[in-house]
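Only one structure is covered here, and it is reproduced in the block below.
With one protein chain held back, the other chains of the complex are shown just where they sit.
Read from first to last, the chains carry the letters A, B, C, D and E; within each, the first residue is number 1.
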Amino acid sequence: MPIIETHILEGYSDADKARLAGALTNAALSVVPATPDAITVMIHEMPRAHYMRGGTHRDPAPARPDAAATVRTYLAAMEARDLPNARTLLDDGFVMNFPDAPGMTTLEDLIAWSKPRYAFVKKTYDSIETLQSGETAVVYAIGTLYGEWLDGTAFDGIRFIDRFELTNGRITRQDVWNDMAEVKVNA
Amino acid sequence: MPIIETHILEGYSDADKARLAGALTNAALSVVPATPDAITVMIHEMPRAHYMRGGTHRDPAPARPDAAATVRTYLAAMEARDLPNARTLLDDGFVMNFPDAPGMTTLEDLIAWSKPRYAFVKKTYDSIETLQSGETAVVYAIGTLYGEWLDGTAFDGIRFIDRFELTNGRITRQDVWNDMAEVKVNA
Amino acid sequence: MPIIETHILEGYSDADKARLAGALTNAALSVVPATPDAITVMIHEMPRAHYMRGGTHRDPAPARPDAAATVRTYLAAMEARDLPNARTLLDDGFVMNFPDAPGMTTLEDLIAWSKPRYAFVKKTYDSIETLQSGETAVVYAIGTLYGEWLDGTAFDGIRFIDRFELTNGRITRQDVWNDMAEVKVNA
Amino acid sequence: MPIIETHILEGYSDADKARLAGALTNAALSVVPATPDAITVMIHEMPRAHYMRGGTHRDPAPARPDAAATVRTYLAAMEARDLPNARTLLDDGFVMNFPDAPGMTTLEDLIAWSKPRYAFVKKTYDSIETLQSGETAVVYAIGTLYGEWLDGTAFDGIRFIDRFELTNGRITRQDVWNDMAEVKVNA
Amino acid sequence: MPIIETHILEGYSDADKARLAGALTNAALSVVPATPDAITVMIHEMPRAHYMRGGTHRDPAPARPDAAATVRTYLAAMEARDLPNARTLLDDGFVMNFPDAPGMTTLEDLIAWSKPRYAFVKKTYDSIETLQSGETAVVYAIGTLYGEWLDGTAFDGIRFIDRFELTNGRITRQDVWNDMAEVKVNA
Partner (left out) sequence: MPIIETHILEGYSDADKARLAGALTNAALSVVPATPDAITVMIHEMPRAHYMRGGTHRDPAPARPDAAATVRTYLAAMEARDLPNARTLLDDGFVMNFPDAPGMTTLEDLIAWSKPRYAFVKKTYDSIETLQSGETAVVYAIGTLYGEWLDGTAFDGIRFIDRFELTNGRITRQDVWNDMAEVKVNA
């Protein structure tokens, strides 16, 4: 228990369905005090001709893309300084909030902000977590930073957390926290 | 679409069921490109006598407590420096990771760590977000800090994010990031 | 076959449910070549707390009244010349179309129209038939007229058919056909 | 709400299923005070091997034909005076009741009856309405007549209503009312 | 898997439902290669007003009595030589087939048959097994006999098997096999 039956229109890939069933399983576990193995999800797929609302058939739309996968692609493009590809994943109203740098709206702003701070930085990921809130997907990326200060000394193990919001598969917002300043102060 | 039917044992409160239905709705929205209004959740409740697995009845257990509510209670107790009540919400294996202060295990550690940093600090919350991952609930609290430095000057608007893990209703881990050091450096 | 399962919110009377099940049975019989006994209808009633759309509960509204019953009440009131009660069943935009008398909007118009035609008329009903089309109910009353011509001679057995449209339980339109003129011509 | 699930044997065409879903939607609307868009119909189709009653499989029979379509075909054949084709749609026990002409059983009777009445008549349809009552389908055709009197003068706009009963896809009964006599009297 | 949902009319006792769920579980296990724990049975109970076939409600009848319990009662009454009570459990057409004694129809026949065979006999049961075949329940009682021969010597451990058929809760047939003769021959 519980047993969750989901009626959906035909047209989702097996990966979409597995993602859906996984999300429903976790949703159930947030309230039902069971082990995951006790949560059963059944998907009942309906051909277009078998479903009507108000006496009219409905066309299935493509699944929302996997928000975590989109964020991973974005972070990889940024690390590779591949701005054109990173930019394709951003919504028109994209906003970034970095430590002491709120409200940046372009990737160029970000590059400019980082220039006086470090020579380069790369990320090691401990976890990527996703939650959905209405039509907005939220993705958290957590891990540590390593790289080189402007003076050429290396650093690593600096904790960070990035929070992303996505709508319709595009990133609309990025918030970044990390211990860089803390580490520098104490260095 | 989709239409989600959930069969559960009798015994959950209306609030638990609303929480369950809300979580299932968001789970569906993470894959199905619909507006929330297009997501229908039906809960089918079964009296104990109407459900058998392996030919034997099962007893429903109390719902997992609302993790966000637990975290709110904990944060309120901590802000009020009500350590005894805060402590009741912590799991035996509780660990805290604060900026440049990993691996604290007691609230007394935390108080000691904060002493040389500020006179007091309080939190304004912008959002509390919850996700479930297997039997672990994760809660994010996001907002800004205000308070007083040791020299008596006030501060406010310092961004923070707290991440909590909970198992069986108890907090097992807290990770904290904020812009305090950044702000100080730039002050 | 078929087996029809209907999920509805709690709050309908047993009579409403029987009417619903009867209508669903006839709907199935319009396509499925079975005897009525082969049509099974199951109603699954959901307490308010067990149904959510878009994460919010919905309140059940009272059932639409039985359109055939409304029409019977109206016809009885008209036959008894109880215009005040008949009028309570009419929608504001009520229109009547009688033989060679289209577009009457008040019961007084109807009385005036009938005055030069007969001394009085009463109806014997052979059948009352109802169909639903979207939010409009259509009721047919079929039978024969009897009464007295203006010259005092009696008549009977004159075929008639009345068609009514109802929205939200009120009559919005009445169309009447009968053989009165035919009978007179041939008399 | 409501959500209607219908389990049927495999073998119906998409058009049959749409007709079934439409009929179920209207059936629901006759009791549930919702807009059509709030009525969801799901059809669950079962392969022959997945359904047993009394431990034996059942064979699906062809859907009942669309009664409204049958009536339209009949009316078109009659208007074209194509009696052979019209006759194929009539049941052996077919009976017609026309104004002041009850109980005709052959199309030749009808032609004879109409001869002294008008040179020709054609129909303009305002609506075709169908309802099912057990194994009998009832179809109403409503509109106006136009044509030519015997003296060569034209007429049009004369209201009529035809009521048909069908069993097993054949027309068993036709009842006709119209304002022809009324119009003539007043002419 | 599998998950078995059973829709029944309200009116069965919890014991009846447990018996039904147990029987369904075993039925599933006869085909599905799972452990009993993998078989889920959900019973959906319908108030009389929520179920219609052919547009009419159906009244639930009392559950068939537990055939194994009936047989146990019968065997206990026979062992206690309480013929009147034993007789109440027999159908009018009751027939018994004992070793070399086919076609007895009364309990008195049985007593007469046993008289020249042993002084008394009692049964120890190893198992009672039940199966259903259409409207007939079949019960097997298996175990060993102990008692006294006519010459006063004791015997025990003699294998027996009794097979009973029941219809509408009454025993219609009893077939008995045992090793008594074998044992005597070899004694």
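Here is the rule we go by: a contact is a pair of C-beta atoms (placed from the backbone, for glycine too) under 8 Å apart; a residue touches a chain by one contact, two chains touch by 3 or more.
Bear in mind the structure is a predicted one, so any value in this text is a computation, not a measurement.
Asks: One chain isn't shown here. Among C:Thr40, C:Thr70 or C:Thr130, which residue touches it?
Replies: Answer from the full complex: C:Thr40 touches the omitted chain.
Asks: Which of E:Asp16, E:Asp109 or E:Glu148 sits in contact with the chain that's absent?
Replies: Considering the complete complex, E:Asp16 is the one touching the chain left out.
Asks: Among A:Lys17, A:Arg48 or A:Lys184, which residue is in touch with the absent chain?
Replies: A:Lys17
Asks: Against the chain that's been left off, what residues of chain E make contact? List them.
Replies: Interface residues of chain E facing the absent chain: 1-9, 12, 16, 19-20, 23-24, 26-36, 51, 58, 60-64, 67, 97, 99-100, 129-135, 137-138, 140, 142, 159-161, 163, 168, 175, 177-186.
Asks: Since one chain isn't shown, list which residues of chain D touch it in the complete complex.
Replies: Counting only chain D, the missing chain is touched by 7, 44, 46, 49-55, 57.
Asks: Spell out the interface residues on chain C facing the chain that's missing from view.
Replies: Those residues of chain C that touch the unshown chain are 3, 40, 42.
Methods note: only the chains that are shown with their structure count from here on.
Asks: Can you tell me which pair among C-E, A-B or A-E shares over half of its residue-numbered contact pairs with B-C?
Replies: C-E
Asks: By the contact definition above, name the pair with the higher C-beta contact count: A-E or A-B.
Replies: Comparing A-E with A-B, the pair joined by more C-beta contacts is A-B.
Asks: To the nearest 5 degrees, please report the angle of the rotation taking chain C's Cα atoms onto chain E.
Replies: In short, 120 degrees.
Asks: Just how far, in Å, is the C-alpha centre of chain D from the one of chain B?
Replies: Centre-to-centre distance between chain B and chain D: 63 Å.
Asks: Report the inter-chain centroid distance for chain C and chain D in whole angstrom, where each centroid is the mean of the CA atoms.
Replies: Inter-chain centre distance comes to 19 Å.
Asks: Between chain B and chain E, what is the gap in Å from one C-alpha centre to the other?
Replies: Those two chain centres are 57 Å apart.
Asks: Please output the residue numbers of chain B that touch at least 2 other chains, ranges allowed.
Replies: If we look for residues of chain B contacting two or more partner chains, we find 3, 7, 26, 35-36, 40, 42, 44, 51.
Asks: Among the chains present, which pairs are found to touch?
Replies: A-B, A-D, A-E, B-C, B-D, B-E, C-D, C-E
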